[in-house]
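Removed from the display is one protein chain of the complex; every other protein chain stays in position.
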């Protein structure tokens, strides 16, 4: 929904079709507030997805990982470039899929080619083709984007050790989509906070992979996400050990420099990294503070899980892929 | 308010008086739902606090740290035993007060004598007199109780290194009392999550002090608290490095054994440590999980910040001090 | 759950058994924090309900209306008295069931005998047997209790016309039980307010029936309920026209007098009738204000939908039925 809205409003793109079994045959505007002509676009069923998407230059997949893993190769074969918002192409190691995603990857050869793309941190993509050349972009996970934004300047500069790293994530319920399950009932979520998949969340390996590429050394992360009683927004608080001799006062300027050119990453003090300051925007906020006495560092990142953690980052990647200007979001 | 309720209902105690400038002269029952005779008790002004409290066997101080630091010595001199709920007597090092509490301690000689008392973990009190003998009990902070409950079994057993330790805290707004400040407005807190005093919270030194005593070695903690959009409840997610050779599968039973005799600490799996399962109760929940691959461990504790994080723990300490049975809470 | 808790703690009653298909065979304490011996009670399946309940003096039915309508006659035949918390026996007119509850009533002869019991307002029960003698008590609906408490003093005294009456209800999500439906998801309820069954809610006829009995004239109500983004608590704002010549200043004392003997109904000014002041308690608050210029009156009532709106009112009725003292709730 958010991505349809962003594409429909962007002057460089035309939303050519939309596919969904749930909403099939209804005009897209029934479910999302959209300007015309996007509002009148009839939603096609998933069985027509490949045929319909083959008419487009780029397909944006918001499907579950196992569905994306099957759809993307078919589209690429037909010459359609793909931005995939699932985890299907984020990990370059096919062996990781049974462990973290519970399926055997049907297109392991595409994993090497897929570009893991955080626009502000090209090094996270390793040796993949550039965005301009990529046939397949893997849009990073919401927690992963925040954790990588928080830790990248530290491990890239060697100021923090790449292992062990620790991250504590907190996300609003829209991270879970619209699943009708007991744990997402208002009566369960309101006035509550629940850890889930502690030490076992599927974004862990993509964060380790990206930070390892950025650090040039093996990064190791222990990560615990928590479900917050808010609709949207996500915040990650990360911890690391400082390398010997690092001056903690230099860390804020290191971050400011690292993100100097990036309009959508705002560096500020940790206490100004809050959900309310990022929800509804395409911006991520990042703050850092070192502890000289204990030889440690904390870094916090916040973003809107549906925008910088998904749809608006996909739009950034689409622009990078096509050379279009991002414009005002 | 919560403590008045607990004392008023407990068969072994009589609430002899209540002191507050804000509510002075009103019957206590105007502000708290209480049974008689507590409901009819007239609140006395703070200027009469010492005179009034001198008639009692024990005084329970819910005053700010600087007020408690002045009141407690006066009461003890008059033979009244004290349970202090502020930070005024939690740190044994007087030098720590200007740094963390922004005042010079007026009674440094009492700091050595005060018992830092988590009933389930006697080692947290170091060499202080036993609860039965103590004239002064320092009731631990809400975050501190949770962080210490989460990490004590790990550092006591040597299974985790005492430094560096990391903890991420999340608390409902009642942790802040009823302060009328912009940051506690509904419009600021709702649909938000805000870190505050990142790496600089005043509970850090009491957690390090307790864990150092428990570990028999210097513990070092980096701690970031966050304000949650909930009324009450507090959760701490803590991280440490495992000592070499530790079997991660042994950790849950280590915790179960460590808290085996403690009816108010429930050991469970990390995903069952949630706010909703502890708010309104005197119980803390604790869960642990090791990561063999990364050599790390995470431990999570949750409690009601107004009960196990303050009032009901004070009642536990009052019972330990007087030999009364705790009874059903 | 709330009712099990109240019964288990009440000195005059023993919780003899508990029946539920969802929780069958588990100890009741797995799902509700209960003292022993209630905590160890094994939940029996619904198929055994009549056999098991036949051993008891009183059965408390928390079943859907159509289930209660079948169970109650079987229990009464076996000499078990019944307090039913559903709508199955609230309406004395069998013709009303197909319209409001979508089933044909299987025991119309019991409808005349059932006592519609708001303990503070005996007149709401019409000509039914007294509570002490009743075999079957119909515990009122949550909205109905609030609406009747708000309007009864006005129509009983003739100060307001019994028709037209208007009521606007707002309830937390626990009014809907634990139904796993999309409309009760956090993402749907949070930051939202939704009217439902506008002018068509099934509590309308029981409110009209009770107020007609109280007024001695046909009462007519237009009622709209709304779903609030809170866990529990319910508030009804009601409006009526004043009879000619009524002095609006006399209304608060009319209410105070009407509820003078009732410890669980607190009369106060309208702005002090809030959810927060009643949730977690067995108390209802009621406020009234007349408008001399416009010849109208507003009355507001608030209560905890799970307590005074259900479980604690059932306990009141159980006490009235058996002659037990209610005690402190």
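The letters A, B and C name the chains in turn, as written, and every chain counts its residues from 1.
As a convention for this text, a residue touches a chain if its C-beta (ideal position, glycine included) is under 8 Å from a C-beta of that chain, and two chains touch if they have at least 3 such contacts.
From a predicted model like this one, the values you see are computed outputs, not experimental measurements.
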Absent-chain contact - pick from C:7, C:131, C:273 or C:286: C:273
Sole residue of C:17, C:54 or C:222 that reaches the chain not shown, by the stated touch rule: C:222
Where the missing chain touches chain B, by residue: 173-174, 178, 180-182, 184-191, 229-231
Where the missing chain touches chain C, by residue: 163-164, 166, 168, 170, 172, 188, 191-199, 220-222, 224, 226, 228-231, 233, 235, 237, 239, 241, 270-271, 273-276, 279, 287, 289, 291, 293-296, 298, 300, 302
Touch list for chain A against the chain that is not drawn: 33, 35, 190-191, 281, 328
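As a working rule, only the chains that are shown with their structure count from here on.
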Most central chain, Cα average position: B
Chain A-chain B separation of Cα centroids, rounded to whole Å: 38
Where chain B touches two or more other chains, by residue: 191
